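A protein chain is absent from this complex, but the other protein chains hold their places.
And then subunit A:
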Amino acid sequence: MKEKYPLFQVMGKDGKWQDQTYEKELNEAKVKSLYYHMLRIRTYDQKGVALQRQGRIGTYVPFAGQEAAQVGSALALGEEDWMFPTYRDHGASLAFGADLDMMLLHWNGRIEGCLPSRKKHIMPASIPIATHLPHATGAAMAETYKGSKNATIAYFGDGATSEGDFHEGLNIASVFKAPVVFFNQNNGYAISLPVEKQMNSETIAQKAEAYGIPGIRVDGMDVLAVYIAVQQALDKAKRGEGPTLIEAVTMRFGAHTTADDPSKYRNQDEINQKREVVDPLIRIEKHMKGRHIWDSAWQSSLSEEIGEELDNAISRMENYQKPVVSDMFDYVFEKPTWTIAKQRQQIISRGGRG
């Protein structure tokens, strides 16, 4: 099956062109933009882990290793397209235009952060596995219903492909030719379970065959390949040709969450050694150097700018107004039912504290 679903690469592991077809499209500005977002979300991710370790936020879900998959896919989206991420796809959300402050608030246990953007269609991260795949299908069908040319994208991991909602979402999308891209990040592990024990099929891409839709296997460490593959799938969807399943083969360098210890189920030293070889940021850097579009001074200033942006956002997150207890009651229904109104009053009469 790996022969039938070859890994699509635009650059090799050494960063050199593997497929120069897209050189014009992947111009200097585009590549620099992809690099900027990867650097930004990696820095954010490192800060996230550190903040959790310092007890300044709650459990954090790191995504290091998946920057190319998340940025490449997010930057391929059109302004009006819809993104349905999981809890590990905050890198993609940020690259697509999520509000950094909202993102940080979410890790700090604040409901305000659940919706990361009020400008773009970035949905709250789905916590239950694969349940948002039918949502992406439905939102896509609504676009068709309204006669627009927008598409949707659903993010999910390798473990999600074992859930019923994966099947139901893909099946319905294929039957109705919904303009949706199912973007899988196969990072090798669902918490502790390696993908070999998750499924008996050799690839995730081949599962597309069951739905009569295209399945694409792309090197998830190659940001250029991810960008091109997702863009092509989106274009296809927008032309009315239905959904595509993309498997981005990637790696989760770190733990499942900051509450997880990966050394319990895998040799983390091996992962750390491999990391140096496959790191998607190093790969794009090599590529840029090969094309003579790498500039150390530019990189340093980016790095500085991002560090400053994050420090300011973290400071705003920590100084954000205290949560309002009435929020818990005021957004269940448009108008609170009498039971909710009664309960709300009970806690308000205690000074807003339980």
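Heads up, the rule we're going with is that a contact is a pair of C-beta atoms (placed from the backbone, for glycine too) under 8 Å apart; a residue touches a chain by one contact, two chains touch by 3 or more; residues count from 1.
In this text, contacts and distances are computed from a predicted model.
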> What does the UniProt entry say the missing chain is called, choosing from "Acetolactate synthase", "Diol dehydratase small subunit", "Pyruvate dehydrogenase E1 component subunit beta" or "Oxidoreductase"?
Replying inline: "Pyruvate dehydrogenase E1 component subunit beta"
> Of A:M1, A:A50 or A:V175, which sits in contact with the chain we cannot see?
Replying inline: A:V175
>> From the list A:L51, A:A64, A:L133 or A:A190, pick the residue that touches the absent chain.
In response: A:L133
> Contacts of subunit A with the missing chain: which residues?
Replying inline: 82, 111-112, 114-115, 118, 123-124, 126-128, 131-143, 145-146, 152, 164-165, 167-169, 171-172, 175-176, 327, 330-334, 337-339
